[in-house]
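What you see is the complex with one protein chain gone and the rest in place.
Order of writing sets the labels: A, B and C. Residues in every chain begin at 1.
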Amino acid sequence: MDAKEIIARRVARELSPGMLVNLGIGLPSMVASFVPDGLQVFFQAENGVIGLGARPPEGMEDRDLTDAGGGFVTAVPGAASIDSAMSFGLIRGGHLDMTVLGGLQVDEKGHLANWMVPGKMVPGMGGAMDLVTGARRVVVAMVHASRGEPKIVPECTLPLTAARRVSLIVTEMAVIEPTDEGLVLRETGPGVSAKDVVAATAARLIVPPDIPKMDLA
Amino acid sequence: MDAKEIIARRVARELSPGMLVNLGIGLPSMVASFVPDGLQVFFQAENGVIGLGARPPEGMEDRDLTDAGGGFVTAVPGAASIDSAMSFGLIRGGHLDMTVLGGLQVDEKGHLANWMVPGKMVPGMGGAMDLVTGARRVVVAMVHASRGEPKIVPECTLPLTAARRVSLIVTEMAVIEPTDEGLVLRETGPGVSAKDVVAATAARLIVPPDIPKMDLA
Amino acid sequence: MKAALKPEDAAAMIPEGAVLLIGGFMGVGSPHRLIDAIVARGVSGLTIVGNDTCRPGQGVGKLIDAGLVTRAIVSHIGLNPEAQRRMIAGEMEIELVPQGTLVERIRAGGVGLGGVLTPTGVGTLVEEGKQVIEIDGQKFLLEKPIRGDFALLDARQADYVGNLEYTLTAHNFNPIMALAADTVIAEPHHILPVGMIPPDAVKTPGVLVDYLLERAQ
Partner (left out) sequence: MKAALKPEDAAAMIPEGAVLLIGGFMGVGSPHRLIDAIVARGVSGLTIVGNDTCRPGQGVGKLIDAGLVTRAIVSHIGLNPEAQRRMIAGEMEIELVPQGTLVERIRAGGVGLGGVLTPTGVGTLVEEGKQVIEIDGQKFLLEKPIRGDFALLDARQADYVGNLEYTLTAHNFNPIMALAADTVIAEPHHILPVGMIPPDAVKTPGVLVDYLLERAQ
């Protein structure tokens, strides 16, 4: 199992029945592949459909039905088309139960930076700022470090996506929960010890005595 | 021809092709009966239909298709259902070409009061404040005086509907246009002289030399 | 999937003193069976938010007749003498709000905006006690968001996901109120199996709806 699959499988366990969930482009979108059998959740793509389904069979794509990354998708029975005002009305209005996004940095306050690297990469925030501001739960799904650089840092050096504290950070090494007291190590990944996580994390981690392994079933 | 018919007929001549028009309850709604043949205008009812049609034949009423007064109506081909947010979005956003409303008072500044008489009648403003604020043209359709009391006054003593100057006042005696200089008498009604209008009006009227009669064809 | 409730079970969820957003315009597009069930239950101290107070014996007017309403936030009470009597007698508090402002305040509450900046009401009694904000030389009133404990909606039809369709002038406040309450109960005239409403026909996505009322027998 590679890092991305570990992360996607673990995030999928955060889903519960009836949730409305937005999955970001890239790694977060992999979560859809690991929804537990029989669990009904609705995936929203901010570009305008509630009830996003799998990729269509070859030759059955519809150019007017894509996800936020522009990839072809299908819609499940009971799906609804919405325009951008309704889409972000749902997001900002607290109707979105969970958003899963990638991250460049998360810091000890639980602040997320994921939309630009000044002077290097300025893709724009797209829907990320609204998602992080408005979703009930914000789950950051990212690899623990990028080319040896820790991504969980004392304080974000990159521009923030929102001033709000995210709900959970899931990496291939750990599940970490930002709290009033700071970042708490909740679970460790396959073959990784709490010590390994602490060593790979630039931010101060609160390490409780008994830390369970991630459940990736 | 009674006073109300004179007013409704004259207001109908303000319509031009393709206009979106809102008619208030009561006298203003009579305007729909005098639309010149072949002239296509869309009537909007603020409760949610664009393309309001005539009263349906007996027994063919639909309880979900009424005007803003709760009376049964029909819809013309090309009609559209809209919700209240869209309805008032159109009104406030400058998409409504004309609104025709009743009035309690209009003053020399062209300010309209038509929604309450303190201590006597507090029906609420309904959509009137939005209509007067947002419509491109606001036409006040009212009888010239109420029980001998002039309704066109130096300054409204009743609470204003909006701080905006209305476009035109149509009574059975006169057509009066509020301008930067004040209220200008533009036309006189059947059997009425400019002198009669001045005598029946509490506000100062600007009376140009040649004043045509109302065209009520 | 949402189970369809009996009216009495829906009414039983509503506690004394609840704030109810109730769809409808002079009773058109109001959830009549829900209203009857609330009257039957006799839950008091209610605040109702909606376009109007309807007429005695009709729509939300029944709640007022039964003495269950202590506060109403509406745009119009002119056709309900009983509402006016209770207001004057001090039995019921009435907040009159311009119709377009009312629907935007509910929308703001539903889509997570801090308020509404509207030109409607500037320079009138409606301005009293409100912050006036000047933007590029034009004045706007800052009107605050409205939310309800419950939204009680009428819908033409639903599926068991909770997706709703509305019809003609029975849309009015319903689609907006669906966004702005902690618990949303919809009273559809028909309920279809999941997948029977095309995604493009859905006006309120099912994720917003908590309960459906069972169909009339």
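What we mean here is this: a contact is a pair of C-beta atoms (placed from the backbone, for glycine too) under 8 Å apart; a residue touches a chain by one contact, two chains touch by 3 or more.
Just so it is clear, the structure is predicted and the values come from calculations on it, not from any experiment.
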**OP:** Please identify which of the visible chains the hidden chain touches across the whole complex.
**Re:** A, B, C
Subject >> Contacting the left-out chain in the complete assembly, out of A:L27, A:V41 or A:I91 >> reply: A:I91
Subject >> Residue of A:A12, A:M30 or A:V49 touching the missing chain in the full complex >> reply: A:V49
Subject >> Residue, one of A:L65, A:V140, A:I169 or A:L185, that touches the chain absent here >> reply: A:L65
Subject >> Touching the absent chain when the full complex is considered, from A:G38, A:P57 or A:G124 >> reply: A:G124
Subject >> Touching residues (missing chain, whole complex) on chain B >> reply: 20, 40, 42, 44, 49-51, 75, 77-82, 85-86, 88-95, 134
Subject >> Residues of chain A in contact with the chain not shown >> reply: 45-49, 62-66, 68-70, 75, 81-85, 87-89, 91-92, 121-130, 133-134, 159-163
Subject >> Missing-partner contacts on chain C, residue numbers >> reply: 104, 108, 112-119, 133, 135-136, 138, 140, 142, 144, 156, 165-168, 199-201
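As a working rule, only the chains that are shown with their structure count from here on.
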Original post:
Relative to chain B, which chain has the most distant C-alpha mean position?
Top reply: A
Subject >> Chain whose Cα mean lies nearest the overall Cα mean >> reply: C
Subject >> Euclidean distance of C-alpha centroids - chain A vs chain C, Å >> reply: 35
**OP:** Would you pick out the residues of chain C that each touch at least 2 other chains?
**Re:** 107
Original post:
By residue number and range, which residues of chain A touch two or more other chains?
Top reply: none
